[in-house]
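First, the structure itself, so that you have it in front of you.
Missing here: one protein chain of the complex. Every other protein chain is in place.
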Amino acid sequence: MSARDELPVQGAEQTLTRGHVGSPDPRPNARRLLQGRGVYIDDLRLPRLAHVVFLRSPHAHARIVRVDSSRARQAPGVIAIFDGATIAQVCKPWVGVLAHLKGIRSPTQYPLAMERACWQGEPVIAVVAQTRAQGEDARDLVEIEWETLPALVDMDDALAGNPVLHPELGDNICFQREVDTGGIDQVFAQADIVVEETFHFGRHTGVCPEGRAILADYNAAEHSLTVHHATQAPHMMHDIISRHLDIPEANVRVICHDVGGAYGIKVHVYPDEMCTAAIAMLLRRPVKFQADRMESFVSDIHAREHKATVRLAATKDGRILGFDLHDLTAIGPYSVYPRTSGIEGNQVVNLTGGPYRHSHYRARMQAVFTNKNVTCQYRAVGHPIAVAITEGIVDLAAQRLNIDPAEFRRRNLIPDDAYPYAFPSGIRFEKLSHHQCLERLLALMNYEGLRADQAQARERGCYRGIGLAAMIEVTNPSAAFYGVGGARISSQDGATLRLEPTGALTVLCSVTEQGQGTETVFAQIAADTVGISMDKVRVITGDTATTPYGGGTWGSRGAGIGGEAVLQSGRALRANILEAAAAILACDRATLEVANDAIVDRLSLRPLLTLAELGRICYYRPDTLPPGFQSELMVTRHYVPRDYAFAFTNGIQASWVEVDTETGFVKLLGHWCVEDCGTVINPLLVDEQIRGGVVQGIGAALFEECCYDDAGQMLNAHLGDYLVPMAGEMPDIVCAHVQTPTHTSELGAKGAGEAGTAGAPAAVMNAINDALVPLEARVTAQPFTPERILAALGRV
Amino acid sequence: MKPSAFDYVRPSSVDEAIAHLEQFGDRAKVIAGGQTLMATLNMRLSAPELLVDIGRIPGLSGIEVRGSLVSIGALTTHREIERSALLARHVPLLTQAAPHIAHAAIRNSGTIGGSIAFADPAAEWPACCLALDAVIVIRGAGGERRVPARNYFHNLYETDLSATEIITAIECPITPPARRSVFLELARRQGDYAIVGLALLARIDADKLHEVALAFVGAGPTPMLATTAMTALEGRTPDAETLHAAREALTRDLDPGPDLYTSAATKRHLAGVLLGRAIAQLMSGGDQTHGTA
Partner (left out) sequence: MALPETEITLRVNGETVRKRVEPRQHLIDFLREGLDLTGSHVGCEHGVCGACTVRVDGRIVRGCLMLAVQADGRSVETIEGVSDSGELADLQHAFHQRNALQCGFCTPGMLLCAGELLATTPAATREQIREHISGNYCRCTGYQAIVDAIETTLASRRANPAGAGT
């Protein structure tokens, strides 16, 4: 029997329509969350639980002269107090570099600062107490004498080596990369037009509703550590905890319960979390660290602080010739382990100019050390920067050439029939659908109608604008992302499917759930592939003791990679079920099919044997089966993409805004997104991924920024002052999909988690600038605050 | 973060509460709705030894008309003010301002007395009290005193209220039907403290403004009564020239400091924009709508 005959869900060129795949099934696991019956780390109740709080550096850069914890040790409820040297005895330090990021450097980082603190918020002393409040009381009694050192805050100062933060490194450059396809100076010199702009991007952080959390439970008798962790990558953490705390891999277990938002924030190694695990060992008891909101702002990774100058050359008939980019980004005092802080800038280089056909590209990116909080990969890594740079300069070129922005894109987007396509820089695309997406978007938003409305509004002094942002997104990452650089981060994922005696199906998958709906998607795929109803499928994720080995959830890989593992596992299980059924029914396996929780006759679909009966016989009465037959009702399959390093997706967004030119306030009137993530397994979930991502992107465009003063103090480390998008200002967002399944998997799914965040800031920026065209004003520094817009308008 | 430890008392009378305050002085804090204080306690920005909870003292809550005044008990919540038919009829400015205060859950708990006691210049009630020429009723060991709002706000978080006194009520003159009011503010997000806001009252007679009262939110160390601008508008038709003069006058009346995202100059600019919009709204009917800028 060929694979095609056996695979019920999809032929190579077909859209998935049958059964659950493709249908907007609600998430079964949402029910417990709707009743407050989820379990986040802080909800766990363990005997003898101790709470750890961290004294964090109040200075951006300071030497620790003397620590006196004597008063603190006497405070009620205090169990222990640890400094960096003590923790370093049980937890090995780390260096956040990857071999394939040539030249990347970082100093050694310890769980607690050793002699010097390098950012405001770096953990310095750990206070363990019976309650959080007692820990905080004692923390207030720890006395530290500091010698403040000059704080390196500005990224240009950092680039100039003024001063050098880590003298042993010689300068402040963590990582730099150059791409040059050659001949660019000549192309730019001869081009009809060249436009240039410098864009500024504010630092962001993820602001997970649930702060970072870890509960480490050490069993001294077994020298084993069970770590309950709000993480996206339990197996990665398993490996790291094992190696850095010197506990055999088999003695570590990482369990990931419900996670209150992650967005990339919870996929990194954090010094305070490693310290918590070390303390559990030292104290031989369960210890919990639950980050509170204020410390989250100075200890969760930050991202996106960039200054990028870009030039675009084009012909007078509006054909893009090339892009020339210089990007500078500040990453804090350490490159974050194990993914490094070089990836975001690397992505900016990879993605800038990405949707457009062009022949010449030169990029130079430098990531520099500063005395601000560390930065690392946060949702849509690098994409919002690259898309804003690209779409901002593309709009400027269109404006200069007096070509409508939609038409300019029509002339330059890579044609839909040009695939496979490769840039001179080496990026390869399997198949994208830019033009289909563009035309769909223009129809969906009634582009011509909005242009007419815009013209009428201008007549009455009302400034409205349309912003378009085409994008490409990196999803389904292979080992090319981290593994080739030496990081022990799995790019393959596995799924185990087990038919239970009652005919139910248990799915265990190495991809985790943070609310995106991965478990639901797996249930849908498993149900369809095996031939079982969805209410009989139970999905288990997030436990390194029970699930197959895998990477977890990041880089929009859950559905595309984990889903394919489930599909392959489901196919294999179905084959085994048919083997068993043929043995029980004493008939030719080829005449049988699994459908609706039963073995049916393949031609008539007449039920022959329920899966419950099959399970009963195979598990409890195998003595009745033919001699020598052994049923295998549990199978495991793994999957990793091999043909392409990444499954690139594409899409386009549009924003429709009104700018109050007296106040500088921007009102979001509408937002549209047409996206191609290949096979849409569950449109309900994909749309919410898009919408949530768009709103995160709008946050970047209008509200969010980690503000620092010249001394390296974060000024708005508080949810009242760091402005996140709330319901009152957000628009309704219209989503639509073009489906171009990837042929690298049978499922055909690509990732959907990055698109919204990738494109929204650029769309909003272009919309604001479009509104301001008649006033000859432009904004290029995110977030676009009333102050910045009024300044651009010359009103303040 | 969790608050530092403190003791807690819940007196059943104002006198009892004042006795506690007399004993502890500035080592005690009064809590009513707690919507500002609790956040500062949780952040350990404030660490009192004693918390005096006045939240259940009888007689400190409710809205009633007394002659030409409406008396609002100090413990009256923002929500009760927002929903009061009595206030909508007699002091509509308060009805207009209430929806701008934070969010539903906070309006359910936060009190007008707490807001006036804390005296955040970015809060709505202090500016409303200035514009309305309200009187703050204060009780201390020596008895009761009535302080006009216009004498009450001294400096940033500094008021006429001593550490051993309690606000018991706010008395607002009834706004005559002919006197219209507008409340506007510019906040980045619904419910945020405003960058700038204003409360405006005036009677319009033959297109001229009379009995103009104008107070600003977020435009100085205290809520700011814009007396020079009020004079510039008084008795005049708010034409372009008058408006220009009033906006110019604001440079003398206001003293905004920068915040994280907005410079002082921008705040001044925005105050002028709001003034123009408020007057336009006033001329076109004013208190019919809840103003948003």
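In order of appearance the chains are A and B, and numbering begins at 1 in each one.
In the analysis below, contacts are C-beta pairs under 8 Å (C-beta built on N, C-alpha and C of every residue); 3 or more make two chains touch, one makes a residue touch a chain.
None of the values given here were measured: they were computed from a predicted structure.
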Fill in the blank from the handout: Of B:Val14, B:Leu51, B:Ala149 or B:Ile167, the residue touching the omitted chain is B:Leu51
Practice task
Among A:Met114, A:Ala133 or A:Ala612, choose the residue that contacts the chain missing from this document, as touch is defined above.
Solution key: A:Ala133
Handout entry: Of B:Gly191, B:Pro221 or B:Gly276, the one touching the omitted chain in the full complex
Key = B:Gly191
Handout entry: Hidden-chain contact residue, picked from the options A:Pro167, A:Pro626 or A:Gly720
Key = A:Gly720
Completion exercise
Against the hidden chain, chain A presents residues 26-27, 30-40, 42-43, 45, 75-76, 131, 133, 137, 206-210, 258-263, 292-293, 514-517, 684-685, 688, 691-696, 718-720, 724, 726-728, 730, 732-733, 756
Handout entry: Interface with the undisplayed chain - residues on chain B
Key = 1-8, 10, 31, 34-35, 38-39, 41-43, 51, 53, 55, 79, 99, 102-106, 108-109, 189-191
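Just so we're on the same page, only the chains that are shown with their structure count from here on.
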Practice task
Provide the C-alpha centroid distance between chain A and chain B, rounded to the nearest whole angstrom.
Solution key: 44
Exercise for the section: Within their complex, state which residues of chain A touch chain B. Expected result: 132-133, 136-137, 140, 292, 294, 662-665, 703, 707, 715-716, 718, 720-721, 723, 726-729, 785-787, 790, 795-796
Completion exercise
In their shared complex, chain A is touched by residues of chain B numbered 1-5, 39, 43-44, 186, 188-192, 195, 260-263, 265-266, 269-270, 273, 293
